[in-house]
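Every protein chain but one is kept in place in this view of the complex.
The first chain written gets the first letter, and so on, giving A, B and C; residue counts start at 1 in each chain.
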């Protein structure tokens, strides 16, 4: 069981990160180890050739891990990314992106996860990231 | 000597990546191994506590390496990032960010560089990234 | 179906990399996307506290991806690692290590995979790596 469910996560994002425009994210699955959301890339996310830009994919990977950490440990606005490593694997066409995060370790100080981004329902990932978050001590 | 100078780089960005709003970037130094630009973080780049968001820093690291590759080899719109690894080192306060890219290797197929992002003129980096670009064969 | 099976992989290692002492590796599963081998850590692999050293885990991750690439594309002695990113997640006790590699992308020039290292049959990984190999053009 996750500590925060999908509506609570979206509400939390809207309150603390209104810039992230949470109305654009649709959480499709969440438990305490795995979170999947869907995002529709828009014009600002595209680069020449109508592929989704690298920065958009990096922001999605970072957000995926953030939401997965929140779902696991509850509302901790001040968890911060310490490391993100991403491999861009395939050209991401315009359209829906599905972001799947799996937590690999949830420690007292650090949480580590991996994030697959897929194009719609195609099986092969267009990018894969590993992300580390630092969890604040006093919570 | 770089293959493209600062005005040519900004003009190229404006033509191929209008979304990146190149008027916000000020290239302060460029040669064929090193490029430095300055960027003023704005409201959209901030997160709670008025620190610059991780996605903004990742986008700047990616752009720094892209500009350094362009400066070294000329206008190649289709160079694409294959890997980016970033460590977030210190809280980035709102204000000017200075992005310094050093090319570590410029091969036929791959270019690898490192990117330091500093807050204004403070010496310690707030983040450090290594970035790999794939260079298209037919150019 | 893999291009090389388990005995062929071990025989290849012994011929080209005798230093790797392939008699210490036991391939438990191989297809063209996934490879699992078992390795028994010995005295040289340990550091204070009888945990397996980081360099041993990095060498195993690199070898896992190399074997998975060989299994997928055949005997290519000159495939070389271009990038390896590893997160150390849990203390690795002395004893058997199980190394599972999944290929995320097999391109013409680059292969990218992820490698989980587990301690015996415990489910949680002690380390997770992503590894990129460059594949030589003339094969």
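Basically, a residue touches a chain if its C-beta (ideal position, glycine included) is under 8 Å from a C-beta of that chain, and two chains touch if they have at least 3 such contacts.
Computed from a predicted structure; not experimentally measured.
J.: With touch as defined up top, name the shown chains that contact the chain not shown.
T.: The undisplayed chain, in the complete complex, is in contact with A, B, C.
J.: For the chain left out of this view, which of C:54, C:74, C:95 or C:120 touches it?
T.: Hidden-chain contact among the options goes to C:54.
J.: So which of A:53, A:82 or A:101 would be touching the chain we can't see?
T.: A:82
J.: Of the listed residues C:82, C:101 or C:119, which contacts the missing chain in the full complex?
T.: C:82
J.: Please identify, in ascending order, the residues of subunit A that touch the omitted chain?
T.: 82-83, 85, 109-110, 132, 134
J.: What residues on subunit B make contact with the chain left out of this view?
T.: These residues of subunit B touch the chain that is not shown: 85, 87, 89-90, 104-105, 112, 114, 124-125, 128, 130, 132.
J.: Pick out the residues on subunit C that sit against the missing chain.
T.: Residues 16-17, 19, 43-44, 46-49, 53-55, 58-59, 62, 77-78, 80-88 of subunit C touch the chain absent from view.
Everything below uses one rule, namely that only the chains that are shown with their structure count from here on.
J.: Rounded to the nearest whole Å, what is the centre-to-centre distance of subunit A and subunit B, using the mean of the C-alpha atoms as each centre?
T.: The answer is 23 Å.
J.: Indicate the whole-number Å distance between the mean C-alpha point of subunit B and the mean C-alpha point of subunit C.
T.: Subunit B and subunit C have C-alpha centres separated by 34 Å.
J.: I need the residues of subunit B touching at least two other chains; which ones are they?
T.: 82-83, 85
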